[in-house]
Structures are given as structure tokens and as C-alpha cells.
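Every protein chain but one is kept in place in this view of the complex.
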Amino acid sequence: MKSSHTVLLDNGLKHPASGTRRATLTWLILLGLTTLSFRLSTAVSGSVLMFTVLGLTLIKGHLVTNEFMGLRHVRWVWRLVMAIYLLSVGSIIAFAYLSA
Amino acid sequence: MNYQSQRVAKPYFIAALGLFVGQIVFGLIAGLQYLNGTFLFPALPFDVVHMSHTNLLIVWLLMAFMGAAYFIVPEEAQTELYSPKLALITFWVFLAAGAVTILSYLFVPYTQLAAMTGNAVLPTMGRGYLEQPLPIKVGIVLVALSLLFNVTMTLIKGRKTSINIILVGSLWGLALLFLPAFYFPQDTVKASFGWWWVVHGWVEGDWELILGALLGFILIKMTGVDREIIEKWIYIIIAMTLISGLVGIGHHYYYTGAPAYWIWLGSIFSALEPIPFMLLIAFSFKTLLQRRREHPNKAAMLWAMGTPIMAFLGAGLWGFMITLAPVQYYIHGTQFTAAHGHLAFFGAYAMIALAIISYAMPLLRGRTANSMVAQRWEMTGFWFMTLSMIGITLALTGAGIVTLFLQRAAEDPMGFMQVQDKARVFFWIREFFGVSFFTGLLIYLRSFFFAGEYEYANEMKQALSK
Amino acid sequence: MQQVFTKAMARNIFLGGAGFFLIIYLLLAYDSFQQIPIRDHAVNLTPSVLRGKYLFDTNDCIGCHTVNGEGAYYAPELGNVYKRRGPEFIKAWIHAQPSGAPGRRQMPNFHFNADQLNDITAYLQWLSNIDTNKWPPNIEG
Partner (left out) sequence: MTPHINSDTDATQDLPGDLAIWIFIFAELVVFGIFFAAYAFARSTHVTLFNASQLTLNRDNGFANTLILVTSSYFVVRANQAIKAGHNKVCGHWLSGALGLGGGFLLLKLAEFHQDFVHGINLSTNLFYMFYLSLTFFHFMHVIMGMVILAVVAYKAYTGHYSAEHHTGVETGGSYWHMVDLVWIILFALVYVIH
């Protein structure tokens, strides 16, 4: 376990600024996407709205898990598990809305 | 056995097995009354047989759990029991209370029993599993307090392992969850809502914690796997039990007059209830594969490994089958529930009780393990009882399916008694497997009457000569 | 990984999870108790209904029957029996037991007088008006 901490430490020390910049960028994108979803809710409706907002939400979810939760750095299995989760929740919702 | 005071567990285990026999006898009578309604009527109406069957089940399981507590707590705490004498007195009080209860069911009409025991002052009688007269209920609380005092004092003065903390903690839970038995409001819907605090709280909550502690103890002792790993698993398993089970109680509230939101909340959370049982199977077999020694008590190992599998089938699978609201709409209050109840009670609780008895009884009789002959009888009993219980479950499920198609989901529904007639063949199959279960029980009991213990050298010689 | 995933952490998850869901359940139970008297029109729990309920409990009716699906499965559902059979049939039926028909399931005679029969029927009527989310699926229960 110690070694993994060292890796993160090395990484952080090598490019202290780039990690921060990347996180800030992610944060700004998340804010932007949230605003976009919010604006869309009054602009469009129906399945167009559903698919766009759902798509935006999945992108946001991917950003949070990959960048914020740090899954970018871990074994691919965990990323796969999370991706499957997001995709299945998304597709179940889409399916339910279309079947209405 | 490392501590003299663990001996008090012995009478508890013997009495538990005796009461178990009684439970099965009443089960056989009840099963016959399904086939011949005038059998033993009016001497023994069905409701009396039924409540004797279920109450004996509860009492013998509690007997076994208490015996297990008196056996495990000193061993884990590495100290003598606080008061072996109190434990022995408690045993006789509990046994007498149990016997008086069953005898009063059999020989006093229920109404008269209620009138004699002050039910009018504080009504508590007339609910499933909680049929006992008021003084008996008070007695149960006193017995529980005595047990709790004894094991808690032992725990305080001794080593505090996680197994012990979980076991003693869940015994406290068991006693606390019995208190709603005294809450019987006049509003029937509220009464049913609160009745589940006892029944669901025990069977789908607290008892699963006891099950986890007992199984953990047996596996630590028999496999030699590191205690830290086993206790960690037990914590995760019982965490999942309560995370799913607390709101999962909602699956009892769908159609009894409780608010409609329970249909969704109960379905969502009770759908998760099989998870702890899956984890239990994964954990047990992982532990078995990592075992560091071959324990000579093969029979106890068989019970211990059978428990998670049968618990998963009965509580997990059969429970899941009837738990979702749209399904339950059609099979609520049918033999489906009885099927689930039989397999779950046997697979989870009867089997863990028999597992701890199988592990502890040879030690209490001064042997590491029973002779191979005795173990063979015991394991034959295991297979007889387990397979018979699966047979009973399938038969009752069959009867449930008949009700589903002819009465509940039918275009032109038939009346209750007509449908019961159509399901007769399944009640015959149930009774057949009931008799075979009883045979298995007798075979199991026979195993206790072999002298001598497991002799390693002897067994090896025999094995080699073959 | 094994060292990181400690027993203490597992215990905290157990305690945290159990406490968390206990709070959720208690809040829901509180809300349910606010709704139940409306759903089962508790205002109609007249003395006669309550006397009937006491007779119902102290004669262990759910030892054979079910009420809203709870009880034993030996005899018919009673939650909606008032709507299925009506008051007169119920009183006559209880009075005429046991049928004594050979092999048929028997119901004991409870020796109720006329007032007690009225009370029991009043209780069964009250039961039949509980909002059970449209259960049972049909009148046969």
C-alpha cells in the first residue's frame, strides 16, 4: 500500500500545478454542463430533452468518477464496473421513458 | 471444552432437541388435519395444533440459542461464566414455562385461558407466534433478563472478541424486540404494523446476527482460519442484513392497511435482502477452502456448510420469490408464504442450532468428536431432514400455485375451500415428506446413543485396509 | 489491500449502516402511524367493534383464518368476509358450527350469544373497510 501512496505523491510533486488545473477544468465543465441541462429543461421537451439531459448526466457522472473519485488512476476493472453502472442506470431510465 | 461452566449448555441442548421432536409431531398432526378435517376434532382443533407447532419452534430455537450463548460466551471471553447456578435455574424456569404453555394450549380452551390470565387487563393474546398468556410473556422477559445479566457480566470480566460482542449484542436485541409483544393497540392495522417489529425484527433482523455469530464461532474453531478475517466478514454480512432488512420490513406492509408508499420502499429494499445470504455462502466456502486443519467432527462441518446454502434457498430465494409487491398481490397469505417460512426457518435457524449442537455436544460429553459410526448416523439424519424439507417446501409451493391460478388470478375465481380440495395432492406430498423428515430426525437422534469417540489412528487403519 | 480493509472499518460500516437505516425506518413508521387511522377509518372503532375484536382475538381466529393475508392458511380470508357473505350469513354460519361433515375441515362452536354475534359482525364490517391498496385481487380473498 505504501508504494501506491508514493506514486501519488511523486505525481503530485512532479506536476503540482497540472493536477490542480485539471481538477479546476473538470469543475468548470461540470458547472457548464449543469447550467446547460437546466436551461434545456425549459427550451426543449420530450425524448429530445430526455436523451440530451441523460447524455449530459452520464458525461458528468463519468467526470466525477474518473477525475474526482480518481478512478482514472486505478485498475481498469473498477472503471469498467462504474461505467457499467452508469450505462445501465442510464439505459433503464431511457427505456422506461420510451415505453411510457 | 475449556471452562467448567460451559457445561450448563448441555441441558439446554438436550431440551431443545426434545422440544424439536414435539414441534415435528404437532406439524405432522396439522398436516393430517389438512387432509382429514375431522382428525382429532374437537379434542384438538387445528388452531391449537398450529400454535403448539409454531410456539415449540420458537421455544426450541431460543433454547438452542441460549445454550449456544452459555457455551460460546465463556470460551470467547476466556473466563468462567458469571453464574452457572443462575444459568441452571433459568433453564428449569424456561423449560417449565414452555411446558406449561403447551399444556395449557392443549387442555384449556383459549378463551378461558385468556380469562384466567388477566388478558382483559392488558390484552396481548391472539396474534401469531405471540399466543402466550400474559404471565408467560412476562416470564419470557425475566428469563431473557437473567440470560442477559449472566452473559453480559461474563463478557465484561473477560476478553471482548467481536464474535462475543455481536452474540451478546444480538441477544440484547432479541430481548428488546420482544417488548412490542406487549403493545397490542385496538386498531388492528397498527397492531399488525407493530407485530412485525417482533416477528420481522427477530427473523429477518436480529436472529441473522445470532446466525452470523454462531457460524463465525464454529468456523473459527473448526477451520483454524484467522479470527480477524472471519470477524470482518461477519461484520460486513450483518451490516448488509440490517441495511436491507430495516426498511425491507415494508414487504409486510403492502396490503395490511399501511400507507401505499411501502409498496415501493418495501420492494426496493427487500429486493436486496438475499445479498447477505449470498455473502454468507461466499464467506463460508472461502473459509472452508482456506482451512488450516481437518477437524475430525465431519458432521458439524456438514451442518455448518449446509446452513448458508439452505438459508440462501429458503430465506434468500423463496423469500425473494414472494417479496416484490406485484407478485405478492397475488400470493400474499397463501401456501407460498408457508413454503418460504418452512425452508427459511429450517435452513437458517434450525440448521445453525443443530450445527452448534453438533459441534458442542461431543465436547460437552468429553470427546473431540463422536465416533465415525455416530457421525454417519448424524449425517444420514442431515440428508434425510434437509431433502425432506426441500420436499415439503416444493409441495407447499405447489399448493400455492394452485391457489394462485384458481383463486387469486382466475377470471372466475373459486372459493377458498374448493381450491383447497384441488390442492389435496400437494398436501399429501407435504405429509409424506413430513413423515420422512420425522424419520430423519429419529435417525439424527439415534446418533447420540453411540459410546466412544473419534479415534484418529483407528479410522486411518480402517481407511487404509479398504 | 487486506491490511487497509480493516475489521474496525467493517464494524463502523455495520454500526453506521444500521443506525442510518434505523433512523429512516423510525421516521417512516412515524409517518405511517399518522396515516393509518385515516386509511382504516379508526373513528368507526365503536365499542361494539372493539368488543367484537376482543372476542376475535381471545378465540384465536387467526389460528386458522387470515386477516388481510396474515394468520394461518387453514381457513378463508376474513378481511373481506363481510363483503363476501354479508352479516346474516356470517352469524348463521358461526352459530351452525361445527358442520360435522366427515373429513371436512371443522370450525369449533364458540357459544356466542346474539349480542356477541353482532359484535363480531361489527368488527368484520370494520375490517372490510380498511384501505388495503385494493387487496385481495377478488372477492374470494
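For reference, chains read A, B and C in written order, and residue numbers begin at 1 within each chain.
Quick note on the criterion: contacts are C-beta pairs under 8 Å (C-beta built on N, C-alpha and C of every residue); 3 or more make two chains touch, one makes a residue touch a chain.
Values in this document were obtained by computation on a predicted structure and should not be read as measured data.
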Contact with the hidden chain, among B:Ala99, B:Ile229, B:Ala260 or B:Ile281, goes to B:Ala260
Where subunit C meets the chain that is not shown, the residues are 1, 4-6, 9-10, 13, 16-17, 20, 23-24, 28, 31, 35
Interface residues of subunit A toward the undisplayed chain are 1-13, 16, 19-20, 23-24, 26-27, 30-31, 34-35, 37-38, 40-41, 45, 49-50, 53-54, 56-57, 60-61, 64-65, 67-76, 78, 81, 85, 88-89, 92-93, 95-97, 99-100
Note that subunit B touches the chain not displayed via residues 236, 240, 243, 259-261, 264-265, 267-269, 271-272
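Simple rule for what comes next: only the chains that are shown with their structure count from here on.
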Averaging C-alpha coordinates per chain, one finds the centres of subunit B and subunit C separated by a number of Å equal to 24
In the complex, subunit C touches subunit B at residues 5-7, 10-11, 13-14, 17-18, 20-22, 24-25, 28-29, 31-33, 35-37, 39-40, 42, 45, 50, 53-54, 56-64, 66-77, 98, 100, 102-106, 108, 110, 127, 130-133, 135-141
Interface with subunit C, subunit B side, in the complex: residues 33-34, 36-38, 41-42, 45-48, 50-51, 110-111, 114-115, 119-120, 123, 125-128, 131, 162, 186-190, 192-193, 195, 228, 231-233, 235-236, 238-240, 242-243, 246-247, 249-250, 253-263, 265, 329-330, 332-335, 337-338, 407-410, 413-417, 420
